[in-house]
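Below you will find the structure I want to go over with you.
In this view, the complex is presented without one of its protein chains, the others remaining in place.
Residue numbering begins at 1 within each chain, and the chains themselves are lettered A, B and C in the order written.
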Amino acid sequence: MVDLIALLLLLSGCFFIFAGTVGMLRLPDVFCRLHAMTKADNLGLLLICMALAVMDGRLRTTLLLLLIWLLALLASTVSAHLIARHARGQSQ
Amino acid sequence: MNVGLLIDLLLGLILVGLAVQVVLGRQLFRSIVFYVAFGLAMALVWARLGAVDLALADAALGAGLTGALMLAAFRRLIKLDPAQAVTSGSAHTALALLIAVLAAGMVATIGLTAMALESQPGAAGVAVFEALPATGLGNPVTGVLLAWRGFDTLVEMVVLLTAFLGARVVADEGWAPRSTVASFDLPLLRTLVAAIVPLASLIALYLLWIGSDQPGGAFQAGSVLAAAGVLLLLTGQLLPAPTSSAWLRLGLVLGVAGIGLLVLLPMLSGRPPLAWLGRGALLLAESMMMVSIGCTLTLMFAGAPGLKDGTR
Amino acid sequence: MSPTSALIGLVFVPLAAMLITFVAPPRWRRALALPAMLAWPLLLLMLSAEIARSGAIGLVFGGWMPPLGIAWRLDALGLILLWVHALVGLAALPSAWHRFAPGTPGSGAFWPLWLALGSGINLALLAADLFNLYVALELITLAAVALITIEDSIAALGSAMRYLLLGVLGSLMYVLGVGLVYAETGSLALPGPGAGAVNATALVLMLIGLMVKAAIFPLHVWLPGAYSSAPGAVAALLSAVVGKVALVAIWRIWFAHPVPGAETLALLLGLLGAVAMFYGALMAYLQTRLKLVIAWSSISQFGLFLLLLPLANTAAFQGASFGLLGHGLAKAALFLAAANIVAVLGSDSIRHLPGLDRRMPIEALTLALAGVTLIGLPPSGGFTTKWMLLQSAWQQQGVLWLLLIALSGLVSAAYVFRILALTCFHPVCRAVDRTHPRPPLSVSLSALFLALASLLVGLYPQPVLELLGRAAPGVIG
Partner (left out) sequence: MNPAVYVLVAAAIFGIGLHGLLVARHVMRKLLALNLMLSALFLLLIVVPASIDGRPDPVPQALVLTGIVIAVSTTAFALALMVRLFRRQGHASIHPDLDPTLIGQRRATKRKEGDR
């Protein structure tokens, strides 16, 4: 049962990351790509972290995974923001 | 076909593909970015091989800080002369290709032969596992680095200091790079720094503390500190300064001094140099090394002899 | 003080001085470096007495016997080079003192780097462990490259970069060999486990790496540019000691790892040495700048030292090791004198040499005396080397080697006499348009002192040869 939930979470996480990557490769300009990357990837990462937490089951691991996700979230927010700003500066 | 082999093959293919991109990429900037990706993939390989210490070190030092240093150097070239910085004529000759292929073949043969020859494990490694319980350490790599082959590590710290001195010799005095990121002056950035820097320090201390028993240690901790330093420099919280204070220089030599004492102190009581002083002494020396590594790498990124507070 | 403490001191005195000079404000650094430079020879005196008594001094870190821990071992071979290092360091001191006075460009970094280099050299000569040797060689390479870049010319920076890149490539090959040795024997100690334990591939890889560091033909490309563009004191130390440290490592590793097929390999390396001897001499003869002549002569002389591998008996070992002494002192003297000549004439182009015997008699004398050692005329240190090598070849009926050694003197004579003819026997005193202030007398005299020393060691070589003879079994088996 636990394995099944973990597998489902893992697969859906992979799907979102895959979608994000396809978006980054196919979308026309920087802003659309950023949109695809950040949104889809953060969700994907969260799902994968949840899958791992379910598989491990310990609270310590769960909290650590949560911390990792939050840090990744912070980093991707700021870097996406900076890239967008830079791109706007370039286009103007 | 088993899953393990599949993962190995996949990781190997990723590594080789990234290496090809690094070498053959048209734009230098792309090559650097691919090199960073290569370093991260390498960290995965280390983890796969069970060498977690190396995974941490390679992700932080090999990929992160080397990449940051390369990008900083690249930016300096661009500032000096945008046209010349990226001109990279190359002489693709059949001869070079032949030599490379032959070398690869040779290395493969050597490696496979050595692996086939070897059946009994290394005597030194077995001795390490035998001697480990007596020291109370849990991480054999830390034991090798700081106790049994501690002298190598001392020299390694001296090499780091020497590289810093060398970088000072060739640096352009009076040319302090301004961070473009800092010029944005975003509230978001300040939030990032406020969150990341204390957390990074905490992670560094944690890595240092568990290094005796689990993967981690002074090098990994020091590079996490250096990463925090790089972040502070990028966001303009720290600024390169034209002169260095004696305190900062003391911080730079602290690591060599720490492990040097580890070597010398036992001699005072008539024991051989580097004789075992206990976990506490090891931890002290390691924390001194961590400070040195963090300071040195941050200063190397800044390309300046000193730092000053950028918030005032 | 026990011999063990003296051994530790050899590495730690310069190291501690490096840290102190680095932390101290730049204007104090020169003065703070001095005590360490002076303490060195005292430690060596003590160690020499001990070596004369017991033959070799060993040290095992932490009491952990290899393969677990690291060991050091000092024998007569290492001692000779340590003495060359100490003497050249002392003789280069006036030049460095003058050039890197507080406030001059590069003076802040020079002193810590100089001490780091010294510490690395001493360590590399003591290490009886393949990986410890590697870290020492890395320290030497980095410090040497950094010291070359203090001379901020395009030639110096470019040569330093080439030296660094090739140096890294060389250490890469070396470490690959070390890794194979570890995989096969499970030990990094030097000398390692006995015959047949190590595969020839590992040995060849380590040798290639060290040959880059020692600039042995055909892996010498970085040497002429690096030596000729470095500051005088640095060039003196580089040419006298740095290359030879790697050469000594080659000897030690070669004889410590007997591999199947070693005879063929030794013959090949000997022939390589012979080619290096003649090619280096030819290039030295063709150069138009004095420093380049001296630099190429190093490549030629290193070819001679490589002949120890095929000859491989006690006489050859004595001769080649003694050669480190004579050649090191002479080379350092030449580079110091050349630096003075550049300081005064503004260039070291050999077109400016005529009339030097009148304008700079001390430097002219230095060139002449050191040249005698390079050629190997009696009674110089160079003669002792050639004589011992000839003896060794004679004992083994090696006609080829006999011929090559005899010829090597001749080809060195060609480039040395070319310089001397221009310096001392040229009828015209070429007027030099630019006149610079003379360097202080102490700088000129220290070069002369080294040249004299290189000559005088040949007058009474017996005690040193005897010491080396006793150390021979420990090195060449």
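In this section, contacts are C-beta pairs under 8 Å (C-beta built on N, C-alpha and C of every residue); 3 or more make two chains touch, one makes a residue touch a chain.
Since the model is a prediction, treat every value here as computed from it, not as a measurement.
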Omitted chain's touching partners, listed by label: B, C
Touching residue (missing chain; options C:52, C:161, C:275 or C:406): C:161
Residue among C:239, C:287, C:318 or C:385 touching the omitted chain: C:287
Residue of C:172, C:200, C:406 or C:456 in touch with the missing chain, whole complex considered: C:172
Where the unshown chain meets subunit B, residue by residue: 4-5, 8-9, 11-12, 15-16, 19-20, 22-24, 28, 31-32, 35, 38-39, 42, 45-46, 48-51, 53-54, 57-58, 61-62, 65-66, 69-70, 72-74, 76-77, 80-81, 84-85, 87-93, 96-97, 99-101, 103-105, 107-108, 111-112, 114-115, 118-122, 124-126, 128-129, 140-141, 143-145, 149, 152-153, 156, 159-160, 162-164, 166-167, 170-172, 219, 293, 297, 300, 303
Hidden partner chain, residues of subunit C it touches: 131, 135, 138, 142, 145-146, 149, 152-155, 157-162, 164-165, 168-169, 172, 175-176, 179-180, 182-183, 186, 188, 221, 224-225, 228, 283, 286-289, 292, 295-296, 346-347, 349
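Please note the rule applied: only the chains that are shown with their structure count from here on.
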Averaged-CA centre spacing for the pair subunit C and subunit B, given as whole angstrom: 32
Computed distance of Cα centres, subunit C from subunit A, in Å: 58
Touching two or more other chains - residue numbers and ranges from subunit B: none
Residues on subunit A engaged by subunit B in the complex (per definition of touch): 71, 74-75, 77-78, 81-82, 85
Of all residues in subunit B, those that touch subunit A in their complex: 181, 184, 186, 188-189, 192, 195-196, 199
List of subunit B residues in touch with subunit C within their complex: 107, 110, 113-115, 117-118, 120-128, 131, 147-152, 155-156, 158-159, 161-163, 165-166, 168-170, 246, 249-250, 252-253, 256-257, 260, 263-264, 266-267, 271-276
